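All protein chains of the complex are present and in place, except for one that has been dropped.
For subunit A:
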Amino acid sequence: MAKGFDIRRQTGFTTIALSCFVVLYLPIILLVVYSFNAGDSIAFWEGFSWRWYQSAWANEQVQDATIRSVVIATWAMVISTICAVLAALATTRQGKYRGSGFVFALINQPLMVPEIVTAVALLIFFAMIKVATGYTGLFYLILAHSAFCIPFAYMPIRARLQGMDLSLEQAAMDLYASPWRVFRRVTLPQLWPGILAGAMLAFVISLDDVVITEFVKSAGQDTLPTYMLGQIRRVVTPEVNAISTALLAISVVMVLAFFFLSRSRK
């Protein structure tokens, strides 16, 4: 065996893996490329132009949907991150307690129950409240988004907290710092990267949601994803590609930031 025998090699695996990476990115890259197409087609390249970005930007429905998406995602991020920080502080760095299974199931429930089931449940529940109170504002969407963002915000915060040394906080307490002071001066500064990572994840998850929003929204409450879903039946122009590309850019930036934030702990 002149070349040696590589025990890690499996015939064809590298080919399949590399094709997988190509296949994962090729459709997205094409989508981005055609958002800059000067023509109306999503398959024939007719030169570079910003035209579809301009037309998306000038589209009032798109403007409304963008603002609504950002408002909902911001509220959902703030609410779910606060809930997640408090919950992580309550459940991490201690043994099993009464009801820990219940709490664990409740927090992870949005990850396990199919989205469509939660969507239907919220549709029914909120319909009852809407009839009873007459209120049909954005609050329902914000509440729904906050709930399914909690597990995503919770994960990185909990992971960070678990890796933190308890002795620093104990030392602070030994020096007669009040619990609030300990939290603000010792716990919080160490926890910060985890909180930031959790918040960004929550923001992206809220921004991307289609199914629950589609069921919960009242008339005229389209977010960017539900607006796009509604457009699919029509003739698809690269305008949709332009909106997609903008959303993609936000997600990718957030995910990269998240990746490096959660890596810095090592």
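Everything below uses one rule, namely that contacts are C-beta pairs under 8 Å (C-beta built on N, C-alpha and C of every residue); 3 or more make two chains touch, one makes a residue touch a chain; residues count from 1.
Everything below uses one rule, namely that contacts and distances are computed from a predicted model.
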Checklist line | Omitted chain (choose from "Nitrogen fixation protein NifU", "Nitrite reductase large subunit", "Anti-sigma factor" or "ABC transporter permease") - UniProt protein name | finding: "ABC transporter permease"
Notebook entry, point to check: Of the listed residues A:Ala43, A:Ala132, A:Leu166 or A:Ala219, which contacts the missing chain in the full complex?
Noted result: A:Ala43
Notebook entry, point to check: Quick one: which of A:Ala58, A:Met112, A:Leu166 or A:Ala219 touches the chain that's been left out?
Noted result: A:Met112
Margin query: Touching the hidden chain in the complete assembly: which of A:Ala73, A:Ala147, A:Leu161 or A:Ala202 does that?
Written below: A:Ala147
Check: If you put the missing chain back, which residues of subunit A would it touch?
Finding: 5, 7-14, 16-18, 20-21, 23-25, 27-28, 30-31, 34, 41-44, 79-80, 82-84, 86-87, 89-91, 97-98, 103, 106-107, 109-110, 112-118, 120-125, 127-128, 143-144, 146-148, 150, 154, 204, 207-208, 210-211, 215, 225, 228-229, 232, 236, 240-241, 244, 247-248, 251-252, 254-256, 258-259, 263
